[in-house]
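Only one protein chain is missing from this complex, and each of the others stays in its spot.
Up next is chain A:
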Amino acid sequence: MQIYLPIAEVSVNAFLLLGLGGMVGVLSGMFGVGGGFLMTPLLFFIGIPPAVAVATEANQIVASSFSGVLAHLRRKSVDLRMGTVLLIGGLIGAALGVQLFNTLKAMGQVDLLVKLCYVVFLGIIGSLMFVESLNAIIKTRSGKPPARKRHNWVHNLPFKMKFRTSGLYISVIPPALVGVFVGILAAIMGVGGGFIMVPAMIYLLGMPTKVVVGTSLFQIIFVTGFTTLLHATTNFTVDVVLAVLLLVGGVIGAQIGTKIGARLPAEQLRILLAGMVLLVCGKLAFDLLVMPSELYSLGAAGGH
């Protein structure tokens, strides 16, 4: 069934969009990532104009994250206090990121920088997580208890705060900085930033994996909601018909994903996420390195 999208001005298959939304929704619920880093390239691929894809994706992430966070709230696996600290940092970061994005746009080559950002960050985070979770699995198999409470420099900073749900008593500076950093990247790369935040919370802040997913989703709702409004009012590129098709699949997928995620051991969850991140990274790197079949591309005049 073909559907004509009023803002994107293209006609697409409705079932294809429902399926894509569902697939990305499952991953979103399982790993606490918004799924934007997967969905946005997929939308480019089926012929949605990039500007519309990025803006509409933000809107869809709001829906799947909200669905996911409700499931997590019921299981009390959301650290609201930590989420708020991350969110304050995130909004500051997003504002900074938009400035940086516009500066880069004026300099040209913003597409390339976005892609390089993806390759570098997905590559680093994917490999680190993969190695770490592989080690954790080997340790569990060999019977040694995993060493969870580590004390590093993060624990020796001022402004300490109790994060009861996470079982942490640490300074607010590291989580706020993580929020700012993720906010900047989110604005540049057009994603929620979950795939960066989740590992940062686990490895940098030492939060337990179960709490990380819900907390990450909580923060993503607000950051992507803010982004959606910005895109709708300045670029007019949010396509609500496209968003509805994606989010119907997405919210159902997110519920299923949350159930799957609750059953899988944390190490396996992390190694799966790592594998997925590396896969997307590899695909993007491949596209940059191999000669494309069409060297030319068309774009609206004005932006170079």
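Here is the rule we go by: a residue touches a chain if its C-beta (ideal position, glycine included) is under 8 Å from a C-beta of that chain, and two chains touch if they have at least 3 such contacts; residues count from 1.
Following the convention adopted for this analysis, contacts and distances are computed from a predicted model.
The subunit not displayed here is recorded in UniProt as "Putative transmembrane protein (Alph_Pro_TM)", chosen from "Putative transmembrane protein (Alph_Pro_TM)", "ATP-binding cassette domain-containing protein", "CoA transferase" or "histidine kinase".
From the set A:Pro41, A:Pro208 or A:Gly225, the residue in touch with the chain omitted from the display is A:Gly225, counting the whole complex. Taking the complete complex into account, A:Val251 is the one of A:Val198, A:Val212, A:Val251 or A:Leu272 that touches the chain left out. Those residues of chain A that touch the chain absent from the view are 1-4, 6-7, 9-11, 47, 59-60, 62-68, 70-71, 74, 109, 111-112, 225, 228-229, 231-234, 236, 238, 240-241, 243-244, 247-248, 251-252, 254-256, 259, 287-292, 294-304.
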